[in-house]
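As you look at this complex, bear in mind that one protein chain is not there, while each of the others sits in place.
As written, the chain order gives the labels A and B, with residue 1 at the start of each chain.
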Amino acid sequence: MNPFVHPQARLGRNVRIGLFSYIGSGVIVGDDVEIGSHVIIHDRTWIGDRVRIGDHTIVGKAPMRGKGENTPPARIGNNVQIGSGSILYRGCVVEDCFIADLATVREHVVIGRKCVVGRGVALENHIHIGDRVKLETNAYITAYSRLEDDAFVAPCVVTSNDPFAARAPRPIAFKGVHVKRGGRIGAGAVLLPGVTVHEEGFVAAGSVVTRDVPVKTIVKGVPAKPYRTVPEDQWLSNLPPRSP
Amino acid sequence: MNPFVHPQARLGRNVRIGLFSYIGSGVIVGDDVEIGSHVIIHDRTWIGDRVRIGDHTIVGKAPMRGKGENTPPARIGNNVQIGSGSILYRGCVVEDCFIADLATVREHVVIGRKCVVGRGVALENHIHIGDRVKLETNAYITAYSRLEDDAFVAPCVVTSNDPFAARAPRPIAFKGVHVKRGGRIGAGAVLLPGVTVHEEGFVAAGSVVTRDVPVKTIVKGVPAKPYRTVPEDQWLSNLPPRSP
Partner (left out) sequence: MNPFVHPQARLGRNVRIGLFSYIGSGVIVGDDVEIGSHVIIHDRTWIGDRVRIGDHTIVGKAPMRGKGENTPPARIGNNVQIGSGSILYRGCVVEDCFIADLATVREHVVIGRKCVVGRGVALENHIHIGDRVKLETNAYITAYSRLEDDAFVAPCVVTSNDPFAARAPRPIAFKGVHVKRGGRIGAGAVLLPGVTVHEEGFVAAGSVVTRDVPVKTIVKGVPAKPYRTVPEDQWLSNLPPRSP
């Protein structure tokens, strides 16, 4: 029932580990870290200071296909809080973020600071996420996507990256989505492969986005069409300063 | 490999616990209870009689942010059946219900009797659910929502509660959805913040609901508009009596 800490793992000061957890070989854990029960930290994962990892979470999973062995270990930086039942792969880099329950973060995903990754969010491989990005419950971000600073993705948003729906002439060129600085996507919206949401563009809930969304423009409908300008009091430049 | 039962937990008669499970301090478990393997029951959780809890489930998790310490322990009443890989937080109250696999039930959620919470359903914090409510697979219920007796939520329904999409002037006033008695929401429908589905109103599958749904009225489309009256043979008052 005691956790198993590999003799070649290195723990900092004030590290607490729950029952039945496993800390693998070569893992490095910083100071003031709290690890729940039934947690698995795979070999060589790097964990910073003031990190909390919830029960049943897996960190540093090797990719299941492809060049898994060459993927660098997961890097969980300082001040990261991870919920329960989540899975973070090798090759992800996270710092100063909140990741909720049942989320999955694949290899080659970089997440900036002060981000929130909601319950059940799936971040596929090769995604780049800026600072202060918020992804709400069950949002799905397809591989090869980019979300810039202050992007907002509401619950259950759907993205896709295969313009040929599995019938491309080989080799396949996947096209993720690109949400530029401050772009926002409403609940349950669907974004087609390769779509760009330009700076502070807004996709209304339930829309199906087949074309790029212009700067500071609200689009809505199926297919989504420009509707009006984002209200000025919602522009990033007009927001009150954030609490730190 | 034996489960770990804290010496200050109190188990009733005929309690079976699987391997590698952990029952915390101050937990009270009733009679005729079956707990799977790798289950975590956090401190002070209260579990009634004739409860079944599946493998890998977590009960009584503390909220990750905010006033977690003040949240009362989870109360799992009699005749509750919970699937595998689910997460129930402190401050939830459930009785005589069925909760399937990979569901999450946050703090300050009260669920009535004879409800079904489907696979992967996410119930956010501060939700009140009446009796005989059925939430199907992957339905997402946003915080501060209310579902009255006999409500029905089909698979993959999406709700939302932030009318400003993360750009509100502070303080933010979240507005959940309100489904009144016997209201029904079809598969994949999206409900905007603050929407009310009135008594026995029906949202057709795939609709995007921007306005309240009138009593006993079917709405459909993007945005959803009234279409016709709910057929009389589907009114609650005309249904045959339920088997107990």
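We adopt the following convention: a contact is a pair of C-beta atoms (placed from the backbone, for glycine too) under 8 Å apart; a residue touches a chain by one contact, two chains touch by 3 or more.
Every value quoted in this text rests on a predicted model; they were computed, and no experiment measured them.
*Asks:* Which listed residue (B:26, B:63 or B:188) would be found touching the missing chain in the intact complex?
*Replies:* Residue touching the chain left out of view: B:188.
*Asks:* One chain is left out of this view; which of A:122, A:135 or A:153 touches it in the full complex?
*Replies:* Candidates A:122, A:135 or A:153; residue touching the omitted chain: A:122.
*Asks:* Touching the hidden chain in the complete assembly: which of B:42, B:56, B:90 or B:167 does that?
*Replies:* Once the missing chain is taken into account, the touching residue is B:56.
*Asks:* Which one, A:192, A:205 or A:218, makes contact with the chain that was left out?
*Replies:* A:192
*Asks:* With the missing chain put back, one of B:119, B:167, B:180 or B:216 would touch it. Which one?
*Replies:* Looking across B:119, B:167, B:180 or B:216, the contact with the absent chain belongs to B:119.
*Asks:* List the subunit A residues touching the unshown chain?
*Replies:* Touch set of subunit A with respect to the missing chain: 2, 4, 20, 22, 38, 40, 56, 58, 61, 64-65, 85, 87, 102, 104, 120, 122, 124, 138, 140, 142, 156, 158-160, 162, 164-167, 169-170, 188, 190, 192, 208, 222.
*Asks:* Tell me, which residues in subunit B touch the chain that this view leaves out?
*Replies:* Subunit B touches the missing chain through residues 1, 18-20, 37-38, 52, 54-56, 81, 83-85, 98, 100-102, 119-120, 134, 137-138, 152, 154-156, 184, 186-188, 202, 205-206, 221-222, 233-234, 239-240.
Keep this in mind: only the chains that are shown with their structure count from here on.
*Asks:* Can you give the whole-Å distance between the Cα centres of subunit A and subunit B?
*Replies:* That pair's centroid distance is 25 Å.
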